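Report on the structure given below.
A single protein chain has been omitted from the complex, and every remaining protein chain is retained in its original position.
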Amino acid sequence: MAAPLLEIKDLVTVFHTSDGRLPAVDGVSLSIERGQTLGLVGESGCGKSVTAMSTLRLVSSPGRIESGSIMFTTEGESIDLVTTPEKQLRQVRGGRIGMIFQEPMTSLNPVFTIGNQIAEAVQLHRKVSRSEARSRALEMLHLVRLADPEQRLDAYPHQLSGGMRQRVMIAIALACEPDLIIADEPTTALDVTIQAQILELLDDLRSRLGTAILLITHDLGVVAETCDDVAVMYAGRIVEQASAVELFSRPLHPYTIGLLQARPNVDARDSGPLETIPGMVPPPQDFPSGCRFHPRCSHAREPQCNVEPPSLREVSPGHFVRCHFAEEINS
Amino acid sequence: MITYLLRRILLGLVTLVVITLMVYGLARSMPGNPLTVQLGESDPSRKLNPEDQQRMLEIYGLDKPWPVGYVQWISKVIQGDLGRSITRKQPVTQLIGERIGPTVLISGTALFLTWFLAIPLGLYASARGGRIDERFTGLVLYALYSFPTFVAALFLQIIFAVWLRDTHWELPLFGMSDLSSDAPFFARCRDVAWHAILPITCQTYVVLAYNSRFIKANLEEVVRQDFIRTARAKGAGPWRVLVHHAFRNTLIPLVTLLGLSLPALVGGSVIIEQIFTWPGMGRLFFESIRERDYPTIMGLTLMFSVLTLAGQLLADLLYSIVDPRVNVE
Partner (left out) sequence: MRVSEEIEAAKPSRGFWSDAWQRYRRRPIGMLALGFVLFLTIVAIFAPAIAGTKPVVCSYKGTLYFPCLGYFNRSWESPIFTKDKFRGTYPKNLKQKDPESWAVWPLVFQDPYRRVRENEWPGRRENPSRDEGHPNRWNLFGTDQYGVDIFAKMVHGTTIALLVGFVSMGLAGSIGVLVGALGGYFGGWVDMITSRLTEIVMCIPTLVLILALIAVVEKPTIWKTMAIIGATGWTGIARLTRAEFLRLRQTEFVMAARATGAGSLRIMFRHILPNALAPVLVPITFGIASAILVEGSLSFLGFGPPPPTASWGSVLNSARSNLQLWWLVVFPGAGIFLTVLAYNLVGEGLQEATDPRLREAKK
């Protein structure tokens, strides 16, 4: 079997602050196959964005990748993004892996035209003339279905709406036909109707261009609509991983179950009160001992859950869960 | 655009009238007048007798109350006449023309050096932010920023004119030139440059320290913004991120600073010109206040105020050029 497009192994990213060493990402492993969409789900503060940033080594001081590997395989060649020299990494950033951020309002440079900013992405990775880069930018604007692309090419970001800006961000990310797009909460800051359009666009582009997507979101609805595989993250660790179909039909981890129950379901037959998970994601300086979810877990049992950290087990083919009592809870 | 400019200029004119009115009133309220201050201080025996003084005051139009004097002054200004200096017996325009060259020589060179050095220093400081060498230069710049010009000038004078006297490194203590006007041109240039070194140094270092810290602070703020992350995610190298993406954004506050330095370019520094007895505008201002030379005070005030207002307008216009989000209308 060929190596997956991206394989993250035991990634540990820590922040060294006045509160000490804070492991925001604590031993995360993920893999994405070519052309697939992997959803990384979790509440805010669980480390999913840091995972995304770590992939392209964009975590800024005081954050640092402490250990682990990120193997990226393209055109039969594998490189470890954690150790590869900066110069080679820059070839990957924007060239082989594109990235989309949460805040379209502030993610574009206010003093350059959007045409300029897309063309820059092209010129950084391909030996093309200015006019070629510009026509490529125009092509990209057509591709992301921005209205009036010819005029918008010379517009400044402040002249566009949030949804339009996110389309521009996608155009930048896709400008060099990357193998993978990392989309960090691409729709969170947008209106619901625009959200759907952007997700549809991403999905459409994936099927047309064959680009794999790592979709980071806190919204399980988004995952259900677009993803092939799902990983659920909690307090710096993956707690459950399976195919989307499997995860939604047979969730095993109490946290996943909680997340699913916390979703408002429009066509639910029993319209009982919405369930919530009590408490909040603990910050890295207060990670509990044992299973990090146990203080919020209704199934937690002492002394196991608060002492012994559970490992990520494969309970059925392709379905991993980090819980001592996953089978019992679900039987 | 045109209406905007017209409105600004009209508003500026009103401001000018108020400023000159205030300064004129203030100047005329200073005790004494050009005749008493000038003659009385130098030699009490040459004090004018009251009748002569009265006659002289009438000649200069100083016998009437100051609001009348102001109206006379401003109506002449509208006709393009700044009047004649009372104590120096020459037209104010000519006086300013004589002094503007030496001042621009100092402040123009200083302004150039300041920006020429401050931009690389600011870029360097934010590229190496937090490291030992950057912290050290940062501390030195901070110290320089707090170092009073007049203390620095005295130190430089002691070092280069007293301690290093009769060595290779001796620099002239004050004045602009020791050579007579018939000396060869290049020798005179060299002599003036020699005299200008200390004043230029004094005028450069404070502004340099301020500007490079200003640039660094602005760069650090820009570097934290989301679009810098986008640029890095595109694959731009650190240098390109800093110069192309971040610095381009810091130009916005920088043009404001540049616009505000316009009056200082021509106005010069009272203190530096006074210490080094440099025959420039700042010194002229200082002396004209001491001599109660009203026409010169007013001429200089008018020039300063026009330049300040023009600098602000220029800054706003440049602002709309470097920041596409700003529209002057």
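Quick notes on this one:
In order of appearance the chains are A and B, and numbering begins at 1 in each one.
Definition applied: contacts are C-beta pairs under 8 Å (C-beta built on N, C-alpha and C of every residue); 3 or more make two chains touch, one makes a residue touch a chain.
Note that the structure is predicted; figures quoted are calculated from it, not measured.
The missing chain, though absent from the view, touches B when the full complex is examined. Although one chain is not drawn, the whole complex shows that of B:R131, B:R224 or B:R325 it is B:R224 that touches it. When you scan B:F116, B:F150 or B:W169 for touch with the missing chain, the hit is B:F150. Remark: the omitted chain is touched by one listed residue; of B:M1, B:I59 or B:I158 this is B:I158. What chain B contributes to its contact with the hidden chain is residues 15, 18-19, 22-23, 26-27, 29-31, 142-143, 145-151, 154-155, 157-158, 161-162, 173, 221, 224, 263, 267, 270-271, 274-275, 285-286, 289, 297, 301, 304-305, 308-309.
As a convention for this text, only the chains that are shown with their structure count from here on.
Computed from the mean C-alpha positions, the centre of chain A lies at a distance of 55 Å from the centre of chain B.
Partner chain B is touched in their complex by these residues of chain A: 56, 58, 61, 86, 90-95, 98-99, 101, 103, 106-112, 120-121, 124-125, 156, 158, 169, 172.
Residues 130, 225-227, 229-237, 245, 248-249, 251-252, 322-325 of chain B are the ones that touch chain A when the two sit in their complex.
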